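Following: one structure in structure tokens, then a few remarks.
One protein chain omitted, others in place.
Here is chain A:
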Amino acid sequence: MIDRLSLRARMLIAAGGAALLVAAALAYVVVTRDGAKATPASDGAVVVDGPRMLVVSERKLATVSATDVSGPREVHDVDCVRSYVAGDTSVCLRPKDAWTHTLVTMNGQLKDAHEYQLPGVPSRARVSDSGRMVSWTTFVSGDSYTSSGMSTRTGVIDTTTGDYVPSIEHFSVTLDGKPYRAADVNYWGVSFADDDNTFYATLATGGQRYLVRGNFTAETVETLATNVECPSISPDGTRLAFKQAIDNDPLKGWRISVLELSTMKVTDLSETRSIDDQPAWLDDETVAYTFRATDGVPSVWSVPADGTGTPTKLADNAESPAPLAHG
């Protein structure tokens, strides 16, 4: 039937269709633009008392109470999708433009100190307790989504020397006591110990996820256990809080657990919902983390680190918790 139409008629139909589709797309774009909301309301120059946390709320950095879910919230004019703070160093992972993200290190007054370009989409950010070592993880996709190739990239910044290591994938690996080399090595979720050289992280290769202990200056890592992701070292350095895939299957979700480094004993915490986050220690007895509801809205919770008690909500509409020093 279409074959019988003249070229002129077909041109007219194509032009009409194009006009209709362009109008539809433009209408949607205009409506979306008008509907774009202003920045979220801040409580202004509020003072948050008592133990405090730095969180990300509606893509802005905010200071909230670490004990009172109904406490005031000080929203800072700092864009962030992931953040962490320790010592005198804060970090923000934030979009630079539609494609690229950057990592920004900041001083105590949240003023930008240095900017580093990141590959891919932000996932994790950490600062060692002294404020010296900064680590990050991003998701890096293959060239096209039709060829499924998702990997992670993990890097480290030494804020004292200024050394920037954009990827730790070249570190020498000892797996189950033997030297190991593979193209599919991926790291994520780094946590530095007090000496600012020893670190813990997840190493994934051959479909298995390992806990590794690394030596940053020697550029080596060794595996310690399996099914341990996103470790976070306790302030006293004796335990790791982490997420473990239920039945070793990430499709089933993750449990927040604590591993005692001297005995390698694992304790499941009383949070039974699936948590996909790198936990943060508020003190030696308490672990905080982001819970994401089915509608995508995040909230920050805490739970005792010994498996007792029940989870407590600390902040609505917040993610990426980090304890702030008293002061």
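Definition applied: contacts are C-beta pairs under 8 Å (C-beta built on N, C-alpha and C of every residue); 3 or more make two chains touch, one makes a residue touch a chain; residues count from 1.
In the analysis below, contacts and distances are computed from a predicted model.
Selecting from "Spore germination protein KC", "(2Fe-2S)-binding protein", "MFS transporter" or "Circadian clock KaiB family protein", the unshown chain of this assembly corresponds to "MFS transporter" (UniProt protein name). Checked against the full complex, the one of A:Asp68, A:Asp88, A:Asp158 or A:Asp276 touching the unshown chain is A:Asp276. Checked against the hidden chain, the listed residues A:Val22, A:Ala218 or A:Met264 yield one contact partner: A:Val22. By the touch definition given at the top, chain A reaches the unshown chain through residues 2-3, 5, 10, 13-14, 17-18, 21-22, 24-25, 28-29, 32-33, 36, 81, 97-100, 117-123, 139, 141-150, 152, 166, 170, 181-184, 245, 250-251, 276, 292, 294-296, 298.
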